[in-house]
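Have a look at the structure below before the remarks.
A single protein chain has been omitted from the complex, and every remaining protein chain is retained in its original position.
Residue numbering begins at 1 within each chain, and the chains themselves are lettered A, B and C in the order written.
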Amino acid sequence: MSLATYIAQRRQQKPLLIMAHVVCGYPSFEANIRALEIMEDAGVDLVELQFPFSEPSADGPLFVRANEESLKAGTTIDQCFELMRLATQRFSFKIVMMGYYNTVYKMGEALFVKRLEDAGGAGYILPDLPIEESKVLHTASAAASIDPIILMTPTSSDQRLAQLGAASRGLVYVVARKGVTGGKTDMDDAVVALIKRCRQYTSVPIGVGFGITCREDLDALTGVADVAIIGTAALKAWESGGPEGLQAFFKALTV
Amino acid sequence: MSLATYIAQRRQQKPLLIMAHVVCGYPSFEANIRALEIMEDAGVDLVELQFPFSEPSADGPLFVRANEESLKAGTTIDQCFELMRLATQRFSFKIVMMGYYNTVYKMGEALFVKRLEDAGGAGYILPDLPIEESKVLHTASAAASIDPIILMTPTSSDQRLAQLGAASRGLVYVVARKGVTGGKTDMDDAVVALIKRCRQYTSVPIGVGFGITCREDLDALTGVADVAIIGTAALKAWESGGPEGLQAFFKALTV
Amino acid sequence: MNIFDFSEGREGYYGEYGGVFLPEVLHATIEELLACFRECKSDPNFWREYVELLQNYSGRPTPITHLPNLSRRLGGAQIYVKRDDLNHTGSHKINNVMGQGLLCRRLGKRRVIAETGAGQHGFATATMAARFGFDCKIYMGAVDVARQRPNVFWMENLGAQVIAVEDGQKTLKDAINECMRDWVLNMADTHYVLGTACGPHPFPEMVSWFQSIIGLEAREQIMALAGKLPDRVYACVGGGSNAIGIFQGFLSDDNVELIGCEAGGLGAGSNLHAARLAYNDASVGVAQGFKTYFLQNDQGNMKETHSIAAGLDYIGVNPIFSYLWEQGKVRFEAATDTEVKDALRLTMRTEGLIPALETTHAFVTAIKEAPTMAKDEVILINQSGRGDKDIFTIADALEDHKWKSFIRGKSDQYQREDN
Partner (left out) sequence: MNIFDFSEGREGYYGEYGGVFLPEVLHATIEELLACFRECKSDPNFWREYVELLQNYSGRPTPITHLPNLSRRLGGAQIYVKRDDLNHTGSHKINNVMGQGLLCRRLGKRRVIAETGAGQHGFATATMAARFGFDCKIYMGAVDVARQRPNVFWMENLGAQVIAVEDGQKTLKDAINECMRDWVLNMADTHYVLGTACGPHPFPEMVSWFQSIIGLEAREQIMALAGKLPDRVYACVGGGSNAIGIFQGFLSDDNVELIGCEAGGLGAGSNLHAARLAYNDASVGVAQGFKTYFLQNDQGNMKETHSIAAGLDYIGVNPIFSYLWEQGKVRFEAATDTEVKDALRLTMRTEGLIPALETTHAFVTAIKEAPTMAKDEVILINQSGRGDKDIFTIADALEDHKWKSFIRGKSDQYQREDN
């Protein structure tokens, strides 16, 4: 099932889906599985599996450290795909790969798409790959029903949004604010206006991320976006409270 | 009695006179007196009293330190003249002032000559005062029967020796080698040749200094020069053996 | 040869290298920068203002110095040195920085950020910011902060805020990442003054353009001094800005051989070096906003690098060089840390020059090759910086005991004063 169809189906039952985030191999692959179980229990709809990279320049401090620690522990791409394979088999949510373009480039784009497909992945988010540079990858992806998740941002002009919209497939990731991952964003009128502006240029579902931390953020997005993307806040919950902390975090979100 | 007359008289009795050296106020004025007594006993014929100066650039390490220590202890020019006055009254040797020109310049040349005369001094050695700069001082000195002791050196050309000779009065100081005070000089053929060369340009007695340390040096100079000038070697003897050391030093020289 | 004529390929690409690989949020900023740069490049007044600024503020043109003693001693080619060490702040970095300062003013921005490795680029940027009245934040790997403290001291005293980056290898590449993180937040009022001919287009082109002033001057000067074009031109290659700067004076001269000198660190095979092209340990990848040869593992993660010279200690290389190297237009060699120490000693003693440790890599290679060349051949070395800034590193490298006891005495003094 394609990402778009999956999201459309789920949206029948829920006004706002949730996409969560896991850094492969951090703090360990066992911990990843435990986190995914908790997410499954909490009714999470989509999960980004971040393949660690040595130069995570679009990430904030928490994810930077997670990337570093994971690599220091010896995490390989094989292990990341293996986690993805296990998770897509075992859990009901859809999984997308998140990472940096070099991971893909170094492997070769065709091979990347094939391995992603084999592992049951539905798409990928590559924050440092602009659409100008993604023709080959997008073409290969389309053939395999893998969706590139395009980012739209507060600094994108209408003209740019049109270009981005034209390339969008499966899900668009609206970046709620400037900056890197982590920190807090006010889900205020400006965010809502941005989402509405983005809607004009794409027909695929819209996810909103960067700085979502609490129930109120979800409320603000409900009826405006299709998916709320939760990254740093969940990792923070795990770091401070372990599995129970993560459980409590999702509980507070969804109740 | 003028310096020249005094030397001529003494030379009647001795083939080679001795001029010794004392740094005023080093290690103390009491020690100076003791040293002068020893010199008197040893039959020294002339003594240079060095007025300490803060920039003794023609002196070697031992005298440099002596100048410094003396000034640190508060030695004044008044005290130096007072020592000279006492010594000229009490001892039979002739005394000349040795020092740097700034001591004279700062006091005023006329006053310097007057004070030197009052204290019984017979002349002065100012190693940093070239004859070109000494007209006023020499004129004032002549009027007071004070003799400027001119230096002749191994680097002086014949033409220069002629100029120096023309200005010489009382005693000429032949510098046995290049460099500053201290160290050892071989009283070899070169020194003898230098003295002979100097003789051609002056009729006043010739003293030879810089590096005279032992009996053999005196032997080498006997019959060639009129005065052997002993500086550092005597101070060294005092430093290592006190009054007894100095006594022994002169004993070894004159026996 | 005009490497910046993109009419037959994709703009910002040199062969398959270069490009723009940045977060979407920077798209507009990069477009704005590109437009402004194009405007500057086509405006002869801009270049004139740039040259004048460097003349009046930084002392350009820097001279070329003949090294008769070293040449005689080596017994081969005549060695000449382009003296960019005489620039204000002590290296070629000021050229690029002053250019970007003018451009930043034209963009209407009032804050600059910059990464720095050796500290030279940070020093230059802090200087430029003081002069232009910009706010300034400098990102510097914590390891580099430690080994280049004098430069940090000056940056701070020039009014810049220096941030010690504790991520990753804590060197230049991590400082670049941190700059990107600042930029994606503050692009509205902030210009990122990238310090070398790397990163996303238009930086490689822009930095190369500003640094081309070295080659422009050098070509004319060496013709006047040596009466001919140089047979070989040597420059050290960190990111590759001073090298592309001087090489641009000779790119169209077929008989001039261009040699880029990389950091050989502990040597080939040691895995502790930063020789991207000379040692063949690197492969093509995409990071820090552009595509080039990187020292990376088979997973696409960057390797640890090492050099005695902080300013050469970088994973990637000017994309233009990746292209020119493959085209056989530029030869690449590496100099090891040990060779650098020896060449530095030799250069100081024979000619009274103190090249920066970075620069000394170029001297090493020239010194190796000069004896094999004819006496009427001409070598030109680009002296990208002076070694004064490296006193701690050089004193450590040369194991200077007096220096060590001086530092101990200083430390004791501070201890006493604080008690």
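Going forward, contacts are C-beta pairs under 8 Å (C-beta built on N, C-alpha and C of every residue); 3 or more make two chains touch, one makes a residue touch a chain.
Everything quoted here is computed from the prediction, not taken from an experiment.
**Q** Report, in label order, the displayed chains that the undisplayed chain touches.
**A** It touches the following shown chains in the full complex: B, C.
**Q** One chain isn't shown here. Among C:R10, C:R149, C:K228 or C:K375, which residue touches it?
**A** From the options C:R10, C:R149, C:K228 or C:K375, the contact with the absent chain belongs to C:R149.
**Q** Which one touches the absent chain: B:T5, B:S28 or B:S57?
**A** Here the residue in touch with the unshown chain is B:S57.
**Q** Which candidate, B:S156, B:T213 or B:Q247, sits in contact with the chain we can't see?
**A** Hidden-chain contact among the options goes to B:S156.
**Q** Pick from C:A35, C:M223, C:A374 or C:I407: which residue touches the chain that isn't shown?
**A** Of the candidates C:A35, C:M223, C:A374 or C:I407, C:I407 is in touch with the missing chain.
**Q** For chain B, which residues reach the chain that was dropped from this view?
**A** That gives, for chain B, the contact residues 52-58, 60, 64-65, 68, 71, 76-77, 100-103, 105-107, 127-130, 132-133, 150-157, 160, 164, 175, 178-180.
**Q** Pick out the residues on chain C that sit against the missing chain.
**A** The missing chain touches chain C at positions 55-59, 62-66, 69, 83, 86-88, 90, 126-131, 133, 146, 149-150, 152-154, 156-159, 225, 345, 348-352, 354, 388-389, 391-392, 394-395, 398, 400, 402-404, 406-412, 414-415, 418.
Keep this in mind: only the chains that are shown with their structure count from here on.
**Q** Spelling it out: a chain qualifies if it touches chain A and also touches chain B; which chains qualify?
**A** none
**Q** What chain pair shows the greatest number of contacts?
**A** Greatest count of contact pairs is found between chains A-C.
**Q** Tell me which chain's centre, taken as the mean of its C-alpha atoms, is farthest from chain C.
**A** Farthest from chain C by mean C-alpha position: B.
**Q** Can you compute the centre-to-centre distance for chain A and chain B, using the mean CA position of each chain? Integer Å is fine.
**A** 98
**Q** If you average the Cα atoms of chain B and of chain C to get two centres, how far apart are those centres in Å?
**A** Each chain reduced to its C-alpha mean, chain B and chain C end up 66 Å apart.
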